[in-house]
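Missing here: one protein chain of the complex. Every other protein chain is in place.
Up next, chain A:
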Amino acid sequence: MAVAWIGNRETLVERAAAHAAALLWSSRCPVFSLDTDIHGTRAAIALAERVGAAYDHANGAAVSREVALFTDKGAMTVAPGETRRRADVVVIVGELLQIHHEFVGELAETVPDLSAKNQREIFLVGSNETSAPRLSNGRTATLLSCGEAGLGATLAALRAQWRGRQTSQPVSNFDDFAKALAAAHFPVFLFSGDATEGLALEMLQGLISDLNRKSRASGLHLPASENGWGSALASTWMTGFPLRTGFARGFPEFDPWRYDVARMIAAGEADLHLRISSSTVQPQKKRNRMALIALAKTQQPVAGAAVTIAIGDAGVDHQAVVYSSRTGSLRSVEARAASELPSAATVIRLVASHVSAEAALPC
């Protein structure tokens, strides 16, 4: 089975890696987009440092909104395990990604064993169009909406009404919500940066903060991308900064606008794109003249890529460490269907070994 290509021509992985290294070395402004496990991220950041690249997650906007909540304001958060065991009121804030629906279903089917209440009420902040996770036993989440208002405005109205203030348009089912909160010991708000604008995340934290004056409440962060959040964590310990960090000047600089890789590509600032996707590749149309190096789980060269190297899927083809939103921490996963395909980390290290550097510290 072919695993590496230069253009459309099949070649040895070693040769493809050397070619990728040469492209990176001669690039003026290389950018990386990551969708990979922890060790893939660690290897990519070490390579970015050697070649002066900027890096971001493949779905950079959503991860960046979640990062910004922490870098700009901070937050009150709770672990998923505590949510399951303690939350007597669960509030789903906006639309959650499909990957989190199973956990929400679990919350609907169980009762909090560490709460005196032994039952769980479920609300959904959104509009009539917000699609809620399907709950079992015909349960539905009580909708808290504010007409046509967006999520931020709805949360603002909710917060104002909770403080006893007048609002131009009242939130639907507010009385039920107020009653549930008054009786609750530990309400938890489920949030993600995926469909939620940054301001809404701040407004939500404002509401949680208000609730904590007299009683307890917190927010459960269900990331827009598990790989994205894992990469953000690894980047933070390795460089001190989350994603959207660049080494253009030889040392790490964090700038969520300047190193927005999608923006750099669209603006024509980048001249080489290294795309690392450990999960199944979504073929992307190449719309510009910028050279592409694609590391992806693929059996054929990625259209338009200068170099394609096949890699395995983390946790499927090889053992991996990934962020788990189910535990709220990093988790080791065994290969579900071990294969010969190399990991992203292995291939990136191979590329890095071809980049000349005095650098003494292999990652």
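We take it that contacts are C-beta pairs under 8 Å (C-beta built on N, C-alpha and C of every residue); 3 or more make two chains touch, one makes a residue touch a chain; residues count from 1.
The definition used in the following text is that contacts and distances are computed from a predicted model.
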The complex's invisible chain, by UniProt name, from "Formyltransferase/hydrolase complex Fhc subunit A", "Aliphatic sulfonates transport permease protein SsuC", "FAD-dependent oxidoreductase" or "Component of SufBCD complex": "Formyltransferase/hydrolase complex Fhc subunit A"
Full-complex contact with the absent chain, from A:P30, A:G60, A:G94 or A:P242: A:P242
Contact residue for the chain not shown (choose from A:H19, A:R42 or A:H100): A:R42
Touch residues of chain A, complete complex, unshown partner: 38-39, 42, 46, 49-50, 67, 70-79, 81-82, 84-86, 106, 110, 113-114, 116, 185-186, 212, 215-216, 218, 232-234, 236-242, 249-254, 319, 321, 324, 326-332, 345, 359-361, 363
